[in-house]
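Only a single protein chain was left out; the remaining protein chains are all shown in position.
For clarity, chains are labelled A and B in written order, and residue numbers in each chain start from 1.
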Amino acid sequence: MTRYLLNRLGQTILIMILVSFLTFFLVSIMPRDPVYALYGSTIDQEQYEIGYKELNLDKPIIQRYFIWANKALHGDFGISYKYSTPVTKVISDKIGVTLYLSIFSMIISMPIGILLGIITAVKRGKWQDTVLTLLANITASIPSFVIAVVLMWVFVIKLKLLPTSGFTLPWVDFGKSMKQGVLPLVCLSLVGIAGTCRQTRSSMLEAIRQDYVRTARSKGLKEGFIIYKHVMRNGLVPIITLIGGSLGNLIAGSAFIENVFGIPGMGNLLVNSVNNVDIPVMQASVMLTALVVSVAYLVTDFLYVAVDPRISLR
Amino acid sequence: MKNTNFRHFLKHCVLGITIFALVLAFAGCGQKGSVSTPSGTHTDSKISGTGSANYVEGAERTKGGEVVNVVTAFNGFFAPKSQTTAMDVCWPALETLGYQTADGVWKPKLAESWEIDSDKFTVTLHIRKGVKFHNGDTFDAKDVEWTLSVRNTYGTASNIGSPVSIKATDDYTVVVTYKSFSLDYLNWLLPQFMYSKDTFDEKGENWVINNIVGTGPYKMKEYIPDDHLTYVRADSYWGDKTAYVDTFTWRVIPDTTAQVAAFMNGEISRLSAPNATALKLLESKGYKGVEAGALAGMQFYIMPITLDTTSPLSKKEVRQAIYTYGIDWDAMASSLGGGTYYHTDAYGVTGNPYYTKDLEFTNGPDYAKAKKLLADAGYPNGFSTKLYYGTGGQFVGSDAIATYAQAELAKIGVTVECVPLDPTVLQNDYMKGKVAKSGMLIGGTYFTPLQTQRLNQMHSPNGTMSGVMTYSDKLLELFNKIGAAKTQEDQNKALRDFVVQYVQVDSNYWPVYNSRTVEFYQKWTHYSGNARIGNAGFDPFEIWVDKH
Partner (left out) sequence: MNMNKITPSSDADVLKRAKRREQKKRDIRRFFRVMFSRKIVVVGAAGTLFFVLVAIFAPLIATHDPNYIQNGKNLLDPSAQFLFGTDMYGRDLFSRIVYGTRVSLLTGVLSTLLATLIGTFLGMLAAYLGGVVDMVLMRICEMMRAIPQLVISMTLIAAFGGSMMSMVIILCFGGIWNSLRMMRASALSVMSNDYVLAAKLSGEPMLKILYKHILPNSVSPIIVSASQSVGFTILMESGLSFLGVGIKVPTASWGSIINEARVYLITNPLYALIPCACLAVLIISLNLLGDGIRDALDPTLRGES
C-alpha cells in the first residue's frame, strides 16, 4: 500500500514538472510583447532595451525556464502585467471566492444528486425514472453559460428580483451575499446535480446487475435490504470519482459562471489572463489548476483503494 | 402498458412546449426594434457639458449621501509612473498642480502660481503651503520633484514632455527645464496628480499601487481589486471649501447589460452609456443623457501598412479609393456605437482647436467609384490583404471594426482576412528592423489637449507608428512646421495643413470613429456645470446628493 502511495505521489510530481514546462513553452509563443505589456506601449526604444534585459528575454528559453521555475519554487511568480501586484497576491485574493462558491454548490448538489440518482435507479423503468433522467440529461447537455444567460435574463432583467452581479462574502454582509450568490449557485448546482444524478444512476444500475444482487434476491431477501446493504455500498464507490472529478474541475467549470455574473474568482482570472495575455498570471493559474486537478485525482485514487480492496493496485 | 408510457411521454412533451412558448412570450414583450440612423452632432468646445440633466442653478446643496460610479475594470496603475487611472477614479483623493476651466484658463490648485521663460525653456512652479497628505506627511516641493521625476524611471517621461531637468530649488519652488520651446508646458505639468514621496520610500511601490494617499478632500477607505473602491471624507483638508458627499464608491461591473440594469435598479448614481442600445433604453425610460464633451475622447483608426512596395496599399490611389469611397464609415460608426460613436475625417478629437468643417471630406460610400479607381490603379479584380487587430485592453472593440470593414471591403472586391495580433508586436517588429507585414492595422488612441504630443509620440517620423508608413516629402515638411510654431495660432494652422496631407492627400491614416461620452444621472445626483475640470478629473466640491 505504501509503495502504491509513493508511486502515485511520484507520478503527480512528475506530471507537475511536465505541466510547468509545457505551460512555460506555450506561453512563450504567445503573440504579445512582454516588455510593452509590463511598461506600457509608449516607452521609448532605450527604455525598451532596459526592460528587455530586466525580463531576461535575451537569454535562451531553457535558461529562462529554470529562472522562472527557481523563483516559482520559492513562491515568487512574478508581477502581473494587468494588476501590477505580485501574482501570488492576485491569485490568493481570488481563489477564496471560487472555493467558496464551488464547495457551497457541491454541498448542495451532491446530496440532492445522489438521492435523485438512487431514486431513478431503484424506480428504473417507472415514470419517476423517465422524468428525472430526462431532466438530468437535458440539464447536463445545456452549456452552463446558456443556463446562466437565460437565468440572468429571467431573474435579473425581466423580474428584477436579484442584483446584476458582484460578490460578497456572507460574513461581510449576509443579505447581500445571499442575493448576489443565488443565481451563480443555482447555475453551478444545477450542472452538479444533473451530472451526479446520471453518474449515480449508472453506477447503481451497474451494481444492481451484479451477480451478488441476484444471489441475494434468490435467497429471498427484501428488496430494500438488498439496496441498502449491497447496491449502495458498492454503487457509491464511483461517487468518490465524482467528487474528485468535480474538485478537479473546480476552476475551469466556474469560468463561465464567473464570466456571466461578474464574479472576481479564479475562473474569471484564468480566462482574462489568457485574453489579456497577462503572462505571469497565466502561467501561475495554469499551474495551480493542474495542481488542484492532480491532487484531486491523487486523493480519489487513495480513497478508492481504501474503500474497495478489490481494486487492483497497478 | 405501452399506452400509459406514451401518455406520460406526451404529457411531458406538452409541458415542455408550454414552457418554451411562455419563454418566447416573455421575450416578445420588451422587444424594441431600432433602426439606427447615422446621427451625431459634433461637439465643438474643449470642455463642454452642463453637468447632470437636473441641475438647477443656485440650488441648495445638501451634505451627506453616497455617489456610486461604475467601471468595467480598474485599468492602469494608481501610481505616479503612468497616471492613467488617476483621472478616472482617484480625483476625490488626489489633487493636481492646477486645473482647466471650460474656457481653457488654467487655475491654481496645489501650485499657487507659475512662470514660463520662453527663452530658457523653463517653468517655475510655486507650491502651495500648508497642505498635508492623508497620513500626516507634509506636502512640499520634494513631493512635486519626485512625482514628476519618477516618470523617468519607467520610461513615461514623454507624457510630461521629457524635461531635461526637474529641480526643487527650495521647499516650495520647483523649476522644470525643457530642451526646446513648446506651447504645451502647462498642458504637460499642471494636470499631474501629486503623490507622497515619503510614503513611497517607506512603503514601497506595490503598496502605493494599491493604496491611494493624497492631499484631496477624500481619503481612500477600501480597495478590493476587481470589486470596488471606496473613499470617505477626510476631515483634515487644507482648503476651506465644503465637501458635500459622504462617500464616493466605484463598483466594478464588467458586463454592460449588468451596468445598465444596475443603473435602472438605482444601484449606481451615474452611468456613461456603454453602447447605443443602452442609450436608447435609458432614454426610453425617461432618463436624459448629457453630452460630456469629447475632450479626452478615444479615436479608433486604421493604418494601411505601406512599407511593402509590391502591395497594392502602397499606392496612394488605392488607399484613397478605399477610404474615400469604399466603406460606409457613418453606418459603421452608428452601427457599432449608435449615438455614442461618430465618424470624422479629422485626426484627433473633433473640437480640437485646429478643427474646421472642411476637414470632413468623405460623403458616404460609392462602391462603383471605388471599384473604378481600383481598376484604374491596376486592380480590376480587387486584391487580397490582411487586417490586423488587437484584442483586450484598450483594443476592445477592434474586432467589431474588423468584422465591419471586412464585410464592406468585400463589396468592392477586396478580400480581407482578419488576423488578431497585438499591435505592440508589430511595433516591435519595426523597431527591430524586421521584415514588414503588409496589410492594414486597427489602432485606437486617446486624444488630449496635448495634440502635438500624441503626434510626436506616435505619428512623427520617429514615433511608434512610423514603422508602418512611408512618409512623403511634403508630409515631412508639414510635420516639421508643427514643431517650429511659436504661437498657438501658428501651431493650429500647421496642424491643420498636416492633417489634410496625412488623411486626405497621402491617405496614410484613416480615422474610423470617435467615441463620445453620454452620461446619465439619477434624479438625486447632482454634478454642477463646473464639475468636470479637464484632465484633472472632477471637482469634488461641485457634486452633491439629495436625500432620497
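As a convention for this text, a contact is a pair of C-beta atoms (placed from the backbone, for glycine too) under 8 Å apart; a residue touches a chain by one contact, two chains touch by 3 or more.
Model, not experiment: these values are computed from the prediction.
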| item | value |
| --- | --- |
| For the chain not depicted, the shown chains it touches | A, B |
| Which residue of A:L9, A:L26 or A:I62 touches the chain not shown here | A:L26 |
| Touching the absent chain when the full complex is considered, from B:Q320, B:S334, B:T424 or B:S438 | B:S334 |
| Residue, one of B:T101, B:T173, B:N211 or B:T256, that touches the chain absent here | B:T256 |
| Option touching the unshown chain, where B:K280, B:K316 or B:K369 are the choices | B:K280 |
| Absent-chain interface as seen on chain A, which is shown | 11, 14-16, 18-19, 22-23, 26-27, 29-31, 130, 134, 137-138, 140-146, 149-150, 152-153, 157, 248-249, 251-252, 255-256, 259-260, 270-271, 274-275, 277, 282, 286, 289-290, 293-294, 297 |
| Residue numbers in chain B that touch the chain omitted from display | 6, 9, 20, 23, 26-27, 30-38, 255-257, 260-261, 274-275, 277-278, 280-281, 328, 331, 334-336, 391, 399-400, 402-404, 406-408, 410, 418-420 |
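Keep in mind that, in the parts below, only the chains that are shown with their structure count from here on.
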| item | value |
| --- | --- |
| Inter-chain centre distance, chain A versus chain B - centres from mean C-alpha coordinates, in Å | 38 |
| Residues of chain A defined as touching chain B within the complex | 31-33, 35-37, 39-48, 50-51, 83-86, 90, 93-94, 127, 130-131, 134, 154, 156-158, 160, 163-167, 260, 262, 264, 275-277 |
| List of chain B residues in touch with chain A within their complex | 5, 8-9, 12, 26, 30, 77, 79, 82, 154-156, 158-159, 206, 209-210, 224-227, 251-255, 257-259, 261-262, 265, 267, 391-393, 421-425, 427-428, 431, 457, 464 |
